[in-house]
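Apart from one protein chain that is not included, each protein chain of the complex appears where it belongs.
Chain lettering (A, B and C) follows the sequence in which the chains are written, and residue indices restart at 1 in each chain.
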Amino acid sequence: MIVVMQNGASERDIDYIVRRARSLGLSSHVSEQQGQILVGLSGDMRGIEPAALRGLPGVEQVKAMSHPYRLASREFRTERTEIPVRELRIGGDDLVLMGGPCSVESKDQILECAHMVKDAGGQVLRGGAFKPRSSPYSFQGLAEDGLKYLAAAREETGLAIITEVMAIEQVEMVCEYTDILQIGTRNMHNFNLLHAVGRTRTPVMLKRGMMSTLKELLLSAEYILSQGNPYVMLCERGIRTFETYTRNTLDINAVPSLRELTHLPVIVDPSHATGKASLVRSASRAAVAAGCDGLIIEMHPDPSAAWSDGAQSLAPEEFRRTFAESRAVSEALKPLTAAGG
Amino acid sequence: MIVVMQNGASERDIDYIVRRARSLGLSSHVSEQQGQILVGLSGDMRGIEPAALRGLPGVEQVKAMSHPYRLASREFRTERTEIPVRELRIGGDDLVLMGGPCSVESKDQILECAHMVKDAGGQVLRGGAFKPRSSPYSFQGLAEDGLKYLAAAREETGLAIITEVMAIEQVEMVCEYTDILQIGTRNMHNFNLLHAVGRTRTPVMLKRGMMSTLKELLLSAEYILSQGNPYVMLCERGIRTFETYTRNTLDINAVPSLRELTHLPVIVDPSHATGKASLVRSASRAAVAAGCDGLIIEMHPDPSAAWSDGAQSLAPEEFRRTFAESRAVSEALKPLTAAGG
Amino acid sequence: MIVVMQNGASERDIDYIVRRARSLGLSSHVSEQQGQILVGLSGDMRGIEPAALRGLPGVEQVKAMSHPYRLASREFRTERTEIPVRELRIGGDDLVLMGGPCSVESKDQILECAHMVKDAGGQVLRGGAFKPRSSPYSFQGLAEDGLKYLAAAREETGLAIITEVMAIEQVEMVCEYTDILQIGTRNMHNFNLLHAVGRTRTPVMLKRGMMSTLKELLLSAEYILSQGNPYVMLCERGIRTFETYTRNTLDINAVPSLRELTHLPVIVDPSHATGKASLVRSASRAAVAAGCDGLIIEMHPDPSAAWSDGAQSLAPEEFRRTFAESRAVSEALKPLTAAGG
Partner (left out) sequence: MIVVMQNGASERDIDYIVRRARSLGLSSHVSEQQGQILVGLSGDMRGIEPAALRGLPGVEQVKAMSHPYRLASREFRTERTEIPVRELRIGGDDLVLMGGPCSVESKDQILECAHMVKDAGGQVLRGGAFKPRSSPYSFQGLAEDGLKYLAAAREETGLAIITEVMAIEQVEMVCEYTDILQIGTRNMHNFNLLHAVGRTRTPVMLKRGMMSTLKELLLSAEYILSQGNPYVMLCERGIRTFETYTRNTLDINAVPSLRELTHLPVIVDPSHATGKASLVRSASRAAVAAGCDGLIIEMHPDPSAAWSDGAQSLAPEEFRRTFAESRAVSEALKPLTAAGG
């Protein structure tokens, strides 16, 4: 159950709800979403009368919740969330295109990539400075140097930047440089890290765990939202199945499913979701046709020389074509799906 | 290894290859594809010189095969297969739209559906007369009566028809009525049935097993092709994964993957691949954007009254809109992907 | 709902139930289990009073069913089914050990195997005469010759035999030779074949589909039981997951789960469930410790020369040791689990 407080509700009003909840054996959780105070109540709700809460001072509304995720649900918020990132609105009318290399390898490399992304019509530059690698013996990223090179590339091109944060102690530093924080697939259940990025106001792109259900993804988003950061976008990046021809299986159903379940923007990463450069263009078009709000795609000036993920990185010409075809699908569908779809 | 015979090769030439193979400890397999005789050789190929075979009378070409499926592979045939079905060419330039109810329930019902499919711009009417049901206590189909009603609907609307065949002893009867035979997901590994439909010349739509790899799908197609029926189209209908929000997971990667691996047309069934009517429209657009040759979609004049699969059947208005948006995506992409995509 | 008829119920009593059901809009299904006539009713049960049926002539009992499988459920039958096979009782107190080669390759080979199985303490000889192979170019079995060699091996050793039947038209012939019919994993959903073996009275071992839930396995068993053949044993043979180190994942939870859900005996096939000879012995011990009624294990006098499944076939010494350790676990647990477990 969520108690939505009026705009003018006082601290005392909120406190009263919290104490009342405790006396009923419930735990409570105060959060703020876009300026409004919410008190979430958990526990055994049988015998609690919403009407009794509705009459308390400062209370605007009392909502029953049918999902364990609350702030992320469409029940809680019906209009779609738009996330402001520099001059962009992620989740708005226009498709957002993000691209760049798996890892920041050098200043020259990231600048070269940034210009390619810009020329291909992209708005956001991706690049990893901290790399979560399965093997402790693999390249682990350039750390703060990588962040500086990204910032330099933003300076030069005007692109926004997105980069991964892997640990709580990196959050502050990464926030100084980046426009969007990425939580990687292996950290979707790293609840302390989710809490830490939830305490910032930097937009977060939360990648789905490679074997996580949509419900679990929404619960992880809830960890961030419940700390007060309303700027969460979700990223489908392929799930693990029995099929071995592709590295992962792009769960394209996730796109319309998430649009049913949540008001948060949905991004698709066709690079990890296929693991093969030859499939990325088709998968990108499909993701846009399914209704996603943006794409994030790995590219490299010379994929065969990439330090990581070379097999799935697009060469410049294929990358340009992928962005162009994706935008064409988006434009073709705008008049048709305007009525909701 | 495949020995491709010249057009004028004699029985004796073929026999000679077969005997020669046997003397080398190999098994051989003679088939015909679009008028050309092929002799497939299996066994321990070390020490076999393709050059020695190439010099034999009647031999046009000797191809090494890197895949266990041969006739289905792009190595074997580089140009894409187009399947003639009445006036249609499945696998050609135009998207093919198939629709209809899960089960044929009555003559009136199938006629009503046929008109809706026609009006929505479809070319093929689907409907099950034999139903493979998990429970022996569920409705099992109208059998030959169902086939007759389908034929009557074709008569009245000019639509081609597709219907499932579940057992060898049904093949002859179903072929008398239908334009396309459907092999269902639960029969993808029913090798005797595959052989039986391979001995006909009726086009076959082979549905992927719900937990079968693409390689296994191609091997099942090979069973049909190896009996001489070249008209096989493959159908992605969703795979089984851990995700429970949807009935299956549409493996959208399968579309471009199959286009890399095989010359056979690829159809997508977004109804089974999602299991939810609310997701079918988005999934259909995605499948077309990914490059499929056709869609097969379940609809019903009144889904809530359907005898089977009501939850995933589209109501008339949503069905019309799905076909319209799918065709719009197809048309928007034609100029862009003409160069191969 | 299942109406259990009295032993002396007349045809007319049964007919009356069937007509009564029809008048209520229900479909009915008459079957016989161990001499007792059952009438299963399906359809919309709201508004049907069990009491009203209970009073009809010839009716012994009326049971509500909470599962879609009925005859297979513990609700329907609480005591465990024992299946008589020659002098054996599968599902009784003693562990049943089955072994033999994947394929019958020659008379000598199967005789040699039979003696090894006998010497290792086994009671049933397995061997495939009809082989379902993913590729049409692989060895497909010796057919009736294979069955004759199996019968000869039974003659010589006294072992019972089990062999796979792949198609309806083989059922009669295979029944002439074998003691137990095997339905392979790829045919678990071949409903016509299930019906055909259900019309015999030969015991059937039904292998779980590699992609099938336990509920689906029980529904497939129901297809057989509903035709009157009460002698069905279920076989866990590994499921398909993301793990690639093993060929399949042995779902050991399936053993106690099936014992909760059904009265039918449970066999485990650790050869296919691991796909690696080095893991079979451990997996066999585990299956017995989990409470299965029997094991079926692939062996070969010389695994490296086997025509199929060599990688998972045990060499003679390892095979003997596997049976010995499995029996030791079984004996150690007998006093402990006698009270149910």
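As a working rule, a contact is a pair of C-beta atoms (placed from the backbone, for glycine too) under 8 Å apart; a residue touches a chain by one contact, two chains touch by 3 or more.
Source: prediction; values computed, not measured.
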Touch partners, limited to displayed chains, of the chain removed from view: A, B, C
Which residue of C:Ile37, C:Val62, C:Met233 or C:Ala273 touches the chain not shown here: C:Ala273
Residue of C:Asp93, C:Asp108, C:Glu172 or C:Glu243 touching the missing chain in the full complex: C:Glu243
Touching the absent chain when the full complex is considered, from A:Ala152, A:Cys175 or A:Met211: A:Met211
Residues of chain C in contact with the chain not shown: 211, 213-215, 239, 241-246, 249-257, 259-261, 273-274, 278-279, 281-283, 285-291, 324-325, 328-329, 331-333, 336-337, 341
Touch list for chain B against the chain that is not drawn: 211, 240-242, 244
In chain A, positions touching the absent partner: 27, 29, 40, 42, 68-70, 132-138, 166-169, 186-187, 189-192, 195, 209-212, 216, 219-220, 222-223, 226, 240
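Everything that follows uses one rule, which is that only the chains that are shown with their structure count from here on.
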Furthest chain, CA centroid comparison against chain B: A
Pair of chains ranked first by number of touching C-beta pairs: A-B
Centroid distance [mean C-alpha coordinates] between chain C and chain A, Å: 48
Rounded Å distance, chain A centre to chain B centre (Cα mean): 38
Rounded Å distance, chain B centre to chain C centre (Cα mean): 32
Junction residues of chain C - those touching two or more other chains: 240
